[in-house]
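Missing here: one protein chain of the complex. Every other protein chain is in place.
Order of writing sets the labels: A, B and C. Residues in every chain begin at 1.
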């Protein structure tokens, strides 16, 4: 059994992680931490888990977590994780960070976008960007896995094959993403109240959202050159799900078949990518670790519109973290992640 | 492996049943039928199940279903199931009917409330009311299991112990139930359109809902005498979940401790009943087979208010059907039903 | 023009009041106060009102408000209003309190249920319970109008005629009410977050909600004797609207026609009560000052089920306050309240 610790267990992503790990046949939960609720049971905070997960919540102490576990998941606000992780810890244990601290290779870019000092820039060279469809081989060998953001998972996966196969122009790429509210976390803000969210849609952080450099980093890697793109997140009145609608102009002569081939080449063997003919809907992936993908060619403008959908708390957070753990510990990558959707 | 057929696989309850059965380690799905979609794949109708359940849909032929399976689930509108089932079929196979046809012991009561002729009244004596918490022993031996309705499961379980232990007056019982929209099924009615349901609450079938005689039958059984009560269903803007708020006056001298003891006596050993101290919320049981229960005493009126919550598609339909199958086939009753809730 | 002040202008009820008053042809808004947002414009807090209501918010100073206005509306948490209002103010001005402080005639009952000292018990004898359908004549002459609660408006109006005409037993009355989330106000609580409210229904404050004594006070007045009843509020995932489902047993010999006659006698001339044959739905009254009412007789249990619906922010708060102002200032009672519903 793999012993697992979760620090930041009572946020929405953290609680989903506890859910998945508690049902994973090769995992034993040994340490759940929540700064705000030390001493309470996990099921006191999430009564849905009564008689399922009744563990008592500890404080955010990575040493204690490390002492009792083989893998430590961090689900914390940015800038906190990088102050906890040390060289010593990742020498012996595997750390999977669901936050932003180890995703960007360049700590200056991190500081520019996150307006915060990075707590352990020296560890960045040890970190692997935990998107299995792109970096599986490195994840397998890594002890510090930076789990991607929710918007970024959905957006990168939709565009990666097109850039890797040089099918689209690197200028003029637009990603318009729509997210459910759980992505905003469980914090008590007026903006997240039911009456402010329901029957409403808005864009936010236009031209300034922190997932932008993360998307650009990975797509630049795919293209083999620096890319600048527009990423616009929107909040819509639902709990879970992200839909990314991605726009790009095709290079001359590129056909629909070329686009289809690029997706097949990259994803045909992927356990959690479904290339589908109908258009993706977030409800089809709700509660699952799937990334659903489809595309349309607009011949009038010689463009491709690639659309991807995920559950932001699963493939966009907790599910992908478990997938990374499965890879790092050489388990079947699907273990504990066979949930299907439904209505 | 138990070979299972589902007739009526593309309604909401039917599709949830397919979902659960396809993940059950002791079950093999052999026959899925849907009158409306013969020849299509199940995942064409429910794209959430792409690459998970791609079986082709057959017609509603119970002989073919029976030939290829050990257990036949029927998820059909009322009055259809009772025309399909025969003495011969239930001699060799187990039939679990998610509809109303075999729930009422008295076919005249059936005809009065359902305004339809019963198709096989002679089989009623073979039928067992499939509420495991009350009739487990008979279910174990039965080949014709009448899976209870969603409202009825939630309401009967909330009141059964109080009547069995003679703690409340049998007159003046009121059940006020609130249901999500999936209970209304997948039919194309104006009333079920998003714009008619969202931001709305309404009562319906007041003093005339067909689940009333079913609730009365089982509670009369508990009380050992005929009971007449008021049951009022309401539709609220959510997909899944039923909350039953049940009101009754206490018999003289009955204390809160007596009430608590009656619930413990009936349910302490039940795998899918959680007696909780906080008030039930439907989201705590969403996606699970749990029935959550709590109560409050109103000393000012000497009353008990018992509140129960279920997922109408799981404990109120497909989950309970699987639970019944597990019992009838001597499997672990929890098999395939270990889903936990979440946000 | 009537000069109007609103203290507590940025809560949901307060903002709806500003909305209504700003469109009232006989009213001029002279003073808007909001403790939390002094110095900001009203439309900074509610951008929906940009270029419509751009007044600057003042502090909660009833003297200043009084100096500049003929009528002062208070939309504050309980126990605050009763510390602001004085004998002097109501000598010259009309005060309409949307909070709870002047609703209960008995300050001891107030303290028992609200766990707070009443700030001005001496003024209680000056206060009128501002439910026009019952107390119109007194409202006309009053300078201190206690605007009823949202649940209470909906519940009292549904049952008042039945008790006034002695048609139901005073024991065993049950009120099961369902409310949208705006009733919980705009405070930043985890419980009011979108992800906690959506796809969920729950009962709360069972056997202990503060609107209970208010309902009992008015229904006891109608019956001419003390009444104790059960009132259970529920929260459902919508913004606006309350549905009250009220249960009572009929006195011997009472017919459906008697019930209908009692409603007609009380409400036929009422501008904001609609006695309807179909069952009420909250969307039919959304955005309006209507109270919609219907009933069904359950002959099996000799009971009446009376169902009422209102918009909790309009007839349940701001609209009723304007209706009371119209009465107190001898305007057409409908003035400023002719909004119709819709989808």
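Just so it is clear, contacts are C-beta pairs under 8 Å (C-beta built on N, C-alpha and C of every residue); 3 or more make two chains touch, one makes a residue touch a chain.
These numbers were taken from a predicted model, which means no experiment stands behind them.
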{"item": "Option touching the unshown chain, where C:16, C:60 or C:298 are the choices", "value": "C:16"}
{"item": "Chain not shown: contacting residue from C:31, C:49 or C:291", "value": "C:49"}
{"item": "For chain C, the residues touching the chain missing from this view", "value": "12, 15-16, 19, 22-23, 46-53, 182, 198-199, 239-240, 274, 276, 278, 281, 283-288, 292, 313, 338, 340-343"}
{"item": "Interface with the unshown chain - residue positions in chain A", "value": "171-172, 174, 176, 178, 180, 195-196, 198-204, 206-207, 228-230, 232, 234, 236-241, 243, 245, 247, 249, 279-283, 286, 296-301, 303, 305, 307, 343"}
{"item": "Hidden partner chain, residues of chain B it touches", "value": "12, 181-182, 186, 188-190, 192-199, 237-239"}
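Quick note on the criterion: only the chains that are shown with their structure count from here on.
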{"item": "Chain whose Cα centroid lies at the greatest distance from that of chain C", "value": "A"}
{"item": "Copies chain A and chain C touch via same or different residues, half shared test", "value": "same"}
{"item": "Gap in Å, rounded to a whole number, between the CA centres of chain C and chain B", "value": "39"}
{"item": "Whole-Å gap between the CA centroids of chain A and chain B", "value": "37"}
{"item": "Gap in Å, rounded to a whole number, between the CA centres of chain C and chain A", "value": "46"}
{"item": "Shared-contact residues (touching 2 or more other chains) in chain A", "value": "12, 182, 198-199, 239"}
